[in-house]
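Missing here is one protein chain; the remaining ones are kept as they sit in the complex.
For reference, chains read A, B and C in written order, and residue numbers begin at 1 within each chain.
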Amino acid sequence: MRDELFIRGEVPMTKSEVRSISISKLELSKSSVLYDVGAGTGSVSIEAALSMAEGTAYAIEKKNEAIELIYKNIEKFSTSNVIVTEGEAPEVLLNLPVPTHAFIGGTSGNMDSVLDLLLNKNPDIRIVINVIALESLQDVMDWLKKKQIEAEIVHVQISKAKTAGRYHMMMGNNPVYVVSFGGNT
Amino acid sequence: MRDELFIRGEVPMTKSEVRSISISKLELSKSSVLYDVGAGTGSVSIEAALSMAEGTAYAIEKKNEAIELIYKNIEKFSTSNVIVTEGEAPEVLLNLPVPTHAFIGGTSGNMDSVLDLLLNKNPDIRIVINVIALESLQDVMDWLKKKQIEAEIVHVQISKAKTAGRYHMMMGNNPVYVVSFGGNT
Amino acid sequence: MRDELFIRGEVPMTKSEVRSISISKLELSKSSVLYDVGAGTGSVSIEAALSMAEGTAYAIEKKNEAIELIYKNIEKFSTSNVIVTEGEAPEVLLNLPVPTHAFIGGTSGNMDSVLDLLLNKNPDIRIVINVIALESLQDVMDWLKKKQIEAEIVHVQISKAKTAGRYHMMMGNNPVYVVSFGGNT
Partner (left out) sequence: MRDELFIRGEVPMTKSEVRSISISKLELSKSSVLYDVGAGTGSVSIEAALSMAEGTAYAIEKKNEAIELIYKNIEKFSTSNVIVTEGEAPEVLLNLPVPTHAFIGGTSGNMDSVLDLLLNKNPDIRIVINVIALESLQDVMDWLKKKQIEAEIVHVQISKAKTAGRYHMMMGNNPVYVVSFGGNT
């Protein structure tokens, strides 16, 4: 789905191409239960929810500004299967239904405890993480090593043409690491 | 969908990440009619077909080796809505039903006539093109300019970790240009 | 040389990494005569000049703002072998000494006539071109094809860490095509 379709404000949003890759790597089924941790504008929750007729996406977010945007986007896309969950992970995840999938787009430094909880809730969970900071990548890799989990790690670098007169100039996006693991396939 | 899921042989295949981006940019609906021109292993046709309950994907391919692989992959995924069409574009497209969408992954140098025919068949068609050679990008851009169509042009550069002992080495894939335009959104 | 070393103003500057690659691909000798066409801040001229004890770099530039910056940078680095040449290429190149090397960082759309003149002045000239727009890349490739010259074409994508608290976030630069050909090696 195009980025322009979402109401965005100033909240950072996973860009279209990285969102497509991440949702594809989630390998959702029709009735998955997805946690979208650090949901931002809700773009991942909504795009995922639209593809799951009987599934549910929990959009977990702590910032008020972002939460408002998620509600606006849910309304815009009339998605009835996105549930906004206000609060901070991992605490706020405790009382939610058992997840089959999780997308982590932002965790404010408590990556370990979030990943621990997700794995506790469902040892077969499939998790996809978007990482921008090198330190967050370290945190994820350290956790994976401790748990002896082998993940797929992909570095995505997108540039996009901007029109300037008769010219198309390629503008570089910021690169994103997409880490994926788990699931029972 | 993971690349390993498809039966591949020696036939070149659009890699998982680029396929996810391309299918997302197609913006298929439940009942789309998709031409997959230069279908290769059929991976785009099959992944697209699985997302269209009532739609049809035409996998157009001229090479025997590839055609066999498409049939094998159709069988493997039990997709009943992929129709293999043997022959060379644009000629072979003439008698197919009007398309709503087209993916072009390979055209052996007749990009112009293929694009002309697609636009003739449906002026509102949405087209996504994967381009590897700089000359093919030129061909597409020249055609777009002649038709005064403004397209989105994205350069996708993926690298993927390969495990070597305790190390993860990032291995660079070949970059792909993804060009998208048209549709009535 | 670090970008911060140059006085820059608002004038676009070839970034450090691309400048290093481009100057290396010029394969200058101690006594080369270099044209720097579209010199901008003069960073390429100055870095090249510092490596050529007996050579000369002609910094060709038409914009007043940029010309002033070149003079300031020459003063800052005390480079006596950079000669500022005000005016537009190719005309302004006619009366300059025969070049052994040329770097083209910007040509405002007259790529063909600039390349024609350079090759006329010295059929053995070595040329390195930085291209950002896809149309400029087309122009260069069309000219190379017409002249039956085989060039090296390299796509350079740099991202650089920005510190944010305890985090290093990788920020993507805009990609640059570096095209190199000629010379008698």
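Just so it is clear, a residue touches a chain if its C-beta (ideal position, glycine included) is under 8 Å from a C-beta of that chain, and two chains touch if they have at least 3 such contacts.
Keep in mind that what you see is a predicted model, and the values were worked out from it rather than measured.
Here is the thing to keep in mind: the chain we left out touches A, B, C in the whole complex.
Across B:Ala53, B:Leu94 or B:Ile132, the single residue that touches the chain missing here is B:Ile132.
Residues of chain C in touch with the missing chain: 1-2, 16-17, 19-21, 23-25, 27, 51, 141, 150, 152-161, 163, 168, 170. Seen from chain A, the chain kept out of the figure touches residues 134-135, 137-138, 141, 153, 155, 157, 175. On the side of chain B, the interface with the absent chain consists of residues 132-136, 157, 159, 161, 164, 166-175, using the contact rule stated above.
Here, only the chains that are shown with their structure count from here on.
Fitting chain A to chain B on CA positions gives a rotation angle of 180°, reported to the nearest 5. One finds 26 Å separating the Cα centroids of chain A and chain B. Within chain B, contacts with two or more other chains are made by residues 141, 153, 155, 157.
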